[in-house]
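One structure, as structure tokens, below. Some questions next.
With one protein chain withheld, the remaining protein chains of the complex are depicted in position.
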Amino acid sequence: MTAAEQSPLRVAVIGAAGRMGAEACRAVEAAPDLELVAELGRGDALDLITEAGAQVAVDLTVPSVTAENVRWLVEHGIHAVVGTTGWTEEGLDALREQLAGADGVGVLIAPNFAIGAVLAMRFAETAARYYESAEIIEMHHPNKVDAPSGTARHTAAAIARGRAAGGLGPVPDATEKDPEGARGAIVDGVHVHAVRQRGLVAHEVVQFGGPGEQFQIRHDSFDRASFMPGVLLGVRAVSSHPGLTVGLDGYLELD
Amino acid sequence: MTAAEQSPLRVAVIGAAGRMGAEACRAVEAAPDLELVAELGRGDALDLITEAGAQVAVDLTVPSVTAENVRWLVEHGIHAVVGTTGWTEEGLDALREQLAGADGVGVLIAPNFAIGAVLAMRFAETAARYYESAEIIEMHHPNKVDAPSGTARHTAAAIARGRAAGGLGPVPDATEKDPEGARGAIVDGVHVHAVRQRGLVAHEVVQFGGPGEQFQIRHDSFDRASFMPGVLLGVRAVSSHPGLTVGLDGYLELD
Amino acid sequence: MTAAEQSPLRVAVIGAAGRMGAEACRAVEAAPDLELVAELGRGDALDLITEAGAQVAVDLTVPSVTAENVRWLVEHGIHAVVGTTGWTEEGLDALREQLAGADGVGVLIAPNFAIGAVLAMRFAETAARYYESAEIIEMHHPNKVDAPSGTARHTAAAIARGRAAGGLGPVPDATEKDPEGARGAIVDGVHVHAVRQRGLVAHEVVQFGGPGEQFQIRHDSFDRASFMPGVLLGVRAVSSHPGLTVGLDGYLELD
Partner (left out) sequence: MTAAEQSPLRVAVIGAAGRMGAEACRAVEAAPDLELVAELGRGDALDLITEAGAQVAVDLTVPSVTAENVRWLVEHGIHAVVGTTGWTEEGLDALREQLAGADGVGVLIAPNFAIGAVLAMRFAETAARYYESAEIIEMHHPNKVDAPSGTARHTAAAIARGRAAGGLGPVPDATEKDPEGARGAIVDGVHVHAVRQRGLVAHEVVQFGGPGEQFQIRHDSFDRASFMPGVLLGVRAVSSHPGLTVGLDGYLELD
């Protein structure tokens, strides 16, 4: 019996009126093995979720309400897939404690649902052991207010871990004169460059170099749709991952 | 005590007069933890290796003599790192049998010593589970006589394994009219394109695509020097990998 | 007095209900120096255009009606910007004849309104004089039915003209074994590779190579919006280009 032949998994989306939420509703509806049973907007009572018999809820709301939403879901034995940012260490600790007593309930909190971004970070950490040079170029639309991107910062940290594991020292760099700062930001010892360009969405290039050799990993997100495979993967897998998982990579088969 | 403070590992190079062999001699000499104790060209007696007290030998010769060389090395308890191609299944089986009785001797046979090519193949297999589309573009100097490259064929096979593991069917492709064959070769269900361009050496791009998203892995080999980190990694690690290992990936930490 | 301070140019769009037409309507409305005065769908009478006092009409209809539409526009002294394909040599000749007697009326027929595609083709022709090797990789969404793309064919022709002007012979290529056709299509002596990938839209890479060197031109179209700057440039410039112009490059300053 294939997944699609079983009764479909019953899914609720909280924050359904937002752009990510609307996209998630469409993606759940389009998946033959999932059924969208509740769409909650701002002000809607969470009881709608239990009334609809949802087994999994996707939270794509805002930092101020996500912790409260997830607490309620766990209390009611509903698995949660959370894309909202803004979780504090205290919030995560409280959630872990609650889950310790909630037999079998799973929560996935993922700051980035783009599978490609997660793969890029993981591969970058592995490759970093083997290359003398490593730099990151992240490229986004020109309306982005901060530089470099959070994904680039996380990738730099992953590269730094890989370099440490490989016993590598600082990257080679003979630059003496750089009056305007062309060498970019240095994050965890890794140079990071931020390009802002009309027509682009969200892109990351990780470049490694050794004698006579270059190795590159690149991820391009052209559209919010690129996050949906990661959301659906989380929805399908959360019930078999009881307790708290932070980061989509915990659900990917990356060995 | 660091590796460099220990007595250096004693290394012989067989095929030292060839281009790869000469490069390997230079790389061994430049490494503080290795000592080049013998360089053998065509016609030199293998006894030079034992007389020089070599602990590891690098074989970069030709298909017609490599199997004989390695048999001799194992008989004399010398670890072997082999870059020569042309090994048959029978040859490998005979070697495995010999090694079963040669306590602690290690042999690494690696068709490709470019760490980047090995990483590209491994990462491609992992990423392939998660993307609907996958294609390979390999690019080489225009003197190459065969297309596509062996590396591209191996990468296509790796992608096919990844797709199977991820439960994916055929790649989407609505092409109806392609009179001149612009869609390229199909290897294990994966389209492979071969570019031949003056100024290039050996390059591989693996492109994955999903809704609103692209993921790329790229390896550029500009110079034979790019194979040397892989050769040295093999030389250093072969004594702690008794028996036969085929492929450098068995020596890399790729979890 | 800037363009925006003058009375805006009055523009009609024929084929306004199609995808390109709808995009063109939005683009005209958003431009401060243009005024959208008529939107015609299938079956609407062309008289609406003169009644609305349009000075320029954009034709984004279908091959079967475009020639008739343009004849009517020229008769009524209205400049035309035409994106519809399917014009025959006979059709173009008849139009030229009509325009010879239509003092000052301009018609632009452009098979491709993407300024970047036009620039890529022009630059490719110039660069082709100076490089021994030249290949094209075009990449599109997997629903495309033909390969290679028309743009790639035109670019190959442009490269062939450049090579001839530079006195270059055939590209170097030692390929002897290519059983599956990995070397792609050969169009006007130029190898062309077609990639089909979910998530992509329309992309072209032109690669040139010489000893120790590579030169690349790349154009990425992520969205139909990328055609609008070309449409608007045509709308603004058509009245100062009387007679027939085929191809947007006649309007660009490319010296």
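General observations
Per-chain residue numbering starts at 1, and chain names A, B and C are given in the order in which the chains are listed.
Just so we're on the same page, a contact is a pair of C-beta atoms (placed from the backbone, for glycine too) under 8 Å apart; a residue touches a chain by one contact, two chains touch by 3 or more.
All values derive from a computational prediction rather than experimental measurement.
Contact with the omitted chain, checked across A:47, A:173 or A:253, is made by A:173. The chain not shown here is touched by just one of A:50, A:98 or A:133, and that residue is A:133. Contact with the chain not shown here comes from a single listed residue; of C:54, C:67, C:82 or C:127, that residue is C:127.
The residue touching the chain not shown here, chosen from C:12, C:58 or C:114, is C:114.
Within the entire complex, the positions of subunit B that touch the omitted partner chain are 199, 201, 220, 222-223, 226. Seen across the whole complex, the unshown chain contacts subunit C at 114-116, 119-120, 123, 126-127, 129-130, 165, 208, 210-226, 228-229, 252-255. Remark: the residues of subunit A touching the chain excluded from display are 131-133, 135, 137-139, 142-148, 152, 171-187, 191-200, 207-214.
Throughout what follows, only the chains that are shown with their structure count from here on.
Chain A has its Cα centroid nearest to the centroid of all protein Cα atoms in the structure. Shared residue numbers account for over half of those found at the interface formed by subunit B and subunit C, and the copies are therefore classed as meeting with the same residues. Per-chain CA centroids place subunit A at a distance of 34 Å from subunit B. Between the Cα centres of subunit A and subunit C there is a gap of 39 Å. Counting partner chains per residue, subunit B has residues 208, 210-214 touching two or more of them.
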